[in-house]
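The complex appears here without one of its protein chains, the remainder shown in place.
Letters A and B mark the chains as written, and numbering starts fresh at 1 in each.
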Amino acid sequence: MIQSNNPFPPERLLQLDDVNVHFPMREGLVKAVNGVSYHINRGEVLGIVGESGSGKSVTARSIMRLQPKQALDAGGSIRFRRKSGQEVLISSEDRQSSTMRDLRGNEIGMIFQEPMTALSPVHTIGTQIMRTVMLHRNVSKADARARAIELLTKVQMPRPNDIVDRYPHHLSGGMRQRAMIALALACDPTLLIADEPTTALDVTTEAQILHLLKSLQQELGMAIVFITHNFGVVADIADRVAVMYLGRVVETGTVDEIFYEPKHPYTQALLRSIPKLGGQKARRLKTIAGSVPDPFNVPDGCSFHPRCMRAVGGVCNVTAPPEVRFPSGQMSRCHFAEEFRSEAAE
Amino acid sequence: MTVTSEKAMPMQDDTLISVRGVKKYFPVHGGWLRKKIGEVKAVDDITFDIKKGETFGLVGESGSGKSSIARLILRAYDLTDGEILFRRANGSIVDITSLGDREMREIRREMQMIFQDPYSSLNPRMTILDLVGEPLTIHGVGSPSEIEDRVAELLRLVGLRPEYVARYPHAFSGGQRQRIGIARALALNPSFIAADEAVSALDVSVAAQNINLLQDLQEQLGLTYLFITHDLGMVEHISDRIGVMYLGRLMEVGPTEEMFSKPLHPYTEALLAAVPQPDPRGNRERKRVALKGEIADAMNIPTGCPFHPRCPYADAKCRAEVPALRSVAGGRQVRCHYAESLDLTGVAAQ
Partner (left out) sequence: MTQISNTMSDPIYDAVMASEEREVPPLAGEQTTKEGRSYTAKPWTLIWWRFRKHKLAMVSLFFLIFCFLSALFADFISPYRPADIDKLNTFVPPASIHLFHDGKFQGPFIYALKRSRDPETARVIYERDTTKIVPISFFVEGPEYDLLGLVPTKIHLFGAADKRQKVNLLGTDSLGRDLFTRLLYGARVTLSAGLIGVAFSFVIGLFIGAIAGYYGGLIDALIQRLMEFIRSVPTIPLWMGLAAALPIAWDPLFVYVLITFILALIGWTHLARVVRGRFFALRNEDYILAARLAGASEYRIITRHMLPAMTSYIIAAVTLAIPEMILGETALSFLGLGLRPPVVSWGVLLQDAQNLRSISLAPWLLSPGIAIILVVLAFNFLGDGLRDAADPYGR
């Protein structure tokens, strides 16, 4: 049943191999996700960072089989280990199949940037959580309600007994986010996909939500795929990081490897361009030349080569770089990744 | 220090803009015939100076009123109380709030704004030539061909090809549109520019390019900036002095380095602690106390110090008395009863 040749070790929760998602547009075919592979183990937080158009959200949605209708699945496999220990090949499931409906909410939860898109405005918070619980578990209404209050308490919602009967529009931005997290956790999922959950929040609220997600993750032992464009947030929450650019994962590694020994010029340049709080005051920020190319005109070879300070003619603009793997497990999609290794050691 | 005495004070020689006791209350309407049912104190008793040639940063969370201040200074709407003094290019000082429409139009040549959203701030139905040239056309500066030359010059100044003048905004990326907005703001040679979240909507790498551009332009043209943002890293990088806002009030004003290394207000401390840094080890070591609660409803501001419900140091005095924004040593101002006795942590320079 499983077609991919890559092994699927027992600790592995989710594995994507060479996933492609394309969008036919008037201007041409957009390869929004172009051969993405990453994996996540049980109880691990994987941060996925990238600028707009990197395909980070589309990839996550294809894990849930919730990509837009016009999207073309252009190959690759997505495997997921269920609570029962059984493997399921998500990429061959239909978006409305019973397996998928069972996985969503029950084993994989998802939270979004804008909670109002995930919460129904016409039902109370309690009703929505109770429905999810009762859909996946055979419990009474009273038990489901108790569970809803328990969940709201767990996400540190103030006055959970009161909030359970409130509608989403009664809540502030941060409280909505907590309510959405409670909803996503209703059935103790083993995997939580968080798509820019703190981007719309103020820094102090963001800090609260990040803190909450970290403590919930440790308490419940679930894995989180955390998607963001903010390197600070990734540094705060992730165990491992995947950096995406134009539909490809260009680098993966542990959070310390990515931030202190980046092996891809894009990661290196991005990290340099962020003004660090309390850092030394340089008059100018380092930048990356140019801007992200439009998705209809992805450059040949390494798609980063026109902006890359280390690009070499005849190599970078001709062949797509292979995945260079380091003993530590770090991976960089760069022809010259090996050279950076020695530089870092100096 | 009362509001009236502030008003009477003359403006210092190096000051370009002096905001004094400014209030802006928005009425809230409701009901059948939209009667006034309350008001939002978007900006309440704000006083600060912007010096010539400096970048004054204004930080705060959403609803803190920081964007309203830019709009008040540019007279996008009228204020409820207070005065805003502006030193004109010819040396005369005017109170913007007392000007009529015609006089205000003249002042608009000297102060401009850069917007947050590069998509909604350019009229999609106008070409770049019309957009960048619009301020020139409005003020009747030059013939059509002179305007074309000036537009080309402005585009070059912000790093765009002058050949693009016939294009419409949708032909450009977010970062490029932001540059078009900057070119437009510069068209009439202003001395002051308010940048409202000017790079917040852009990708990291593009934001850095535009920040560098703004700094280069400041150097070349001697501009003064009011830089409004929620991004503390960015504001630290670009600002000479910073004001921290919370619920329509200034909590602390001071030079960037001093404020960030040793904040005087508990809210500044909390903000600095909340920012996640691109430094995993540092994040693990740093003590990061998450601030409790959320920003209060602007229609229902807490009594006493507006920050007291979330403040870890608050006591009975904070709940009862509104602290005034007072001057302390080192050219700093703070609105806290206990600024001197608290020992607050900032972010240490590495």
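Criterion: a residue touches a chain if its C-beta (ideal position, glycine included) is under 8 Å from a C-beta of that chain, and two chains touch if they have at least 3 such contacts.
Remember, it's a predicted structure, so these values are computed and weren't measured experimentally.
Checked against the full complex, the one of A:20, A:57 or A:204 touching the unshown chain is A:57.
Between the chain not shown and the residues B:42, B:96, B:122 or B:295, the one that touches is B:122. In the complete complex, the residue from B:166, B:221, B:299 or B:320 that touches the missing chain is B:166. Remark: the residues of subunit B touching the chain excluded from display are 29, 32-34, 71, 74, 76, 105, 108-109, 112-113, 115-117, 119-125, 127, 134-135, 138-139, 159-161, 166-168, 170-174, 176, 181, 184, 187-188, 209, 212, 216. Take subunit A: the residues that touch the chain left off the picture are 23, 25, 27, 30, 32, 52-53, 55, 57-58, 68, 284, 286-287, 289-291, 293-295, 297, 299, 305-313, 316-317.
What we mean here is this: only the chains that are shown with their structure count from here on.
Our note on geometry: subunit A versus subunit B, Cα centroid distance of 33 Å, whole angstroms. Contact residues on subunit B toward subunit A in their complex (touch as defined above): 61-62, 173, 175-176, 203-209, 211-212, 215, 230, 232-234, 236-237, 257, 260-261, 270-281, 283, 288, 290-291, 293-295, 346-350. Subunit A contributes residues 51-52, 158, 172-175, 202-208, 210-211, 229-238, 255-256, 259-260, 269-271, 273-281, 283-288, 291-292, 294 to its touches with subunit B in the complex.
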